[in-house]
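Only one protein chain is missing from this complex, and each of the others stays in its spot.
Let's turn to chain A:
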Amino acid sequence: MTLRSWGRLPGDAAAYERWWAERAAALPELDGSLLAYGNGRSYGDVCLNGGATLLHTRGLDRFIAFDEASGVLRCEAGVLLSEILDVFVPRGWFLPVTPGTRFITVGGAIANDVHGKNHHGAGTFGCHVRRFELLRSDGSRRLCSPGENADWFAATIGGLGLTGLITWVEMELKRIAGVGMAIENYRFNGLDEFFSRNATAEASHEYTVAWIDCLAATPRGIFVAGDHAAAGDLADVPGKPGSLPLTLPPDWPFSLVNGASLRVFNQAYYHRPLPAQAVVHYEPFFYPLDAVAHWNRLYGRQAFYQYQFVLPMVARTALDDILRFIAASGQGSFLAVLKTFGHLTSPGLLSFPMPGVTLALDFPNRGAPTLALFERLDAMVGAAGGRLYAAKDARMSGEFFRRSTPRLSEFMPYIDPKFSSGFARRVLP
């Protein structure tokens, strides 16, 4: 079986796959490079290693210790966020930060330094990691924390798996009263309204995010603010949606995503009945797409790109320009997600977020026109002082990456000589 990343773009297959499930074991002796493969949910080639070895780490899925008093969890790096939720939500604990899918490993969450709807208050995943063990190809093991091997800690958080193999992780969970989320929805028209809503909401809500219709002439969308509900609200929470049998076969031949379907979808999504306030289960709030297994297959064999950038807040006008440009291109996607990042700095040298605003969009892969669009977008993002999210990227140029990654030269010495990835070979000096 050829391992793919979530974008399902064709690429070089790994020549070898090895399973590695004992954290005390040595790394296998190999010719050529290796890379840890967690659950394959990054979109591009940060989790792929064409022509060389991928080390499957999902078998590294054991909990090690949990302190009921402080919420500090130690677990192996292949544990999925969903497995943490399954065990700890019933006991009143939640992830400190979670991205839009729960089917990622803890090691992957660190390597990509993922963020979520609470970035404005909580920073990235890496901000909540207390320490981890890093195994290098020379057999050395380092305990890394802000106080011990702090340089390795900083290089590995957001380090795209290139500094070695994370074997186990110690992180902080946070207290919740129950499974419910108290949410508020607003429709907004235009970015000014988004930013004013957002400024108010960030001050009083733990989670904020907006979906925008980037096909509309004026960007419009739905802004959602949420908080973990008090325990008393639980009676009203609709049951957990269960795992729906919604899925698509692996070789779905053609894309269901095209100009017509997008317009219809976005219209319907914008105008759907929307309660101003509600209490919902945390799963549809945090993970709406996880309910559809293999939603990435919607795009058919041609697959898709995701494009996520961040702009510093001062470059707000550039966001208007970029959105206008995407609308005019007619290539825009559904589920464009808009979110502001706060000022909490991640320890990670290559961490993606910066204070500002981030937009994530899917683009069906139409070949050259799609790639040409991205080049234009890169130029606008670059001129505004922004950057792209490596976990979502499959095509940015090395030149763009190097120019937009200010701490890259600090990071380079920490790369393990035996570790590599498709992304690394594409963009690193």
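Here are a few things to note about the model shown:
Here is the rule we use: a residue touches a chain if its C-beta (ideal position, glycine included) is under 8 Å from a C-beta of that chain, and two chains touch if they have at least 3 such contacts; residues count from 1.
Just so we're on the same page, contacts and distances are computed from a predicted model.
Think of the chain that is not pictured: of "1,2-phenylacetyl-CoA monooxygenase, subunit D", "SDR family oxidoreductase", "Cytochrome c domain-containing protein" or "Branched-chain amino acid ABC transporter permease", UniProt labels it "SDR family oxidoreductase". Residue in contact with the omitted chain (choice from A:Leu3, A:Val87, A:Ile222 or A:Met380): A:Val87. For the chain missing from the display, the contacting residue among A:Ala24, A:Ala203 or A:Ala368 is A:Ala24, taking the whole complex into account. The missing chain, though absent from the display, is touched by one residue of A:Ala15, A:Ile64, A:Leu289 or A:Met412; that residue is A:Ile64. Remark: the residues of chain A touching the chain excluded from display are 1, 19, 21-24, 59, 62-66, 73, 75, 87.
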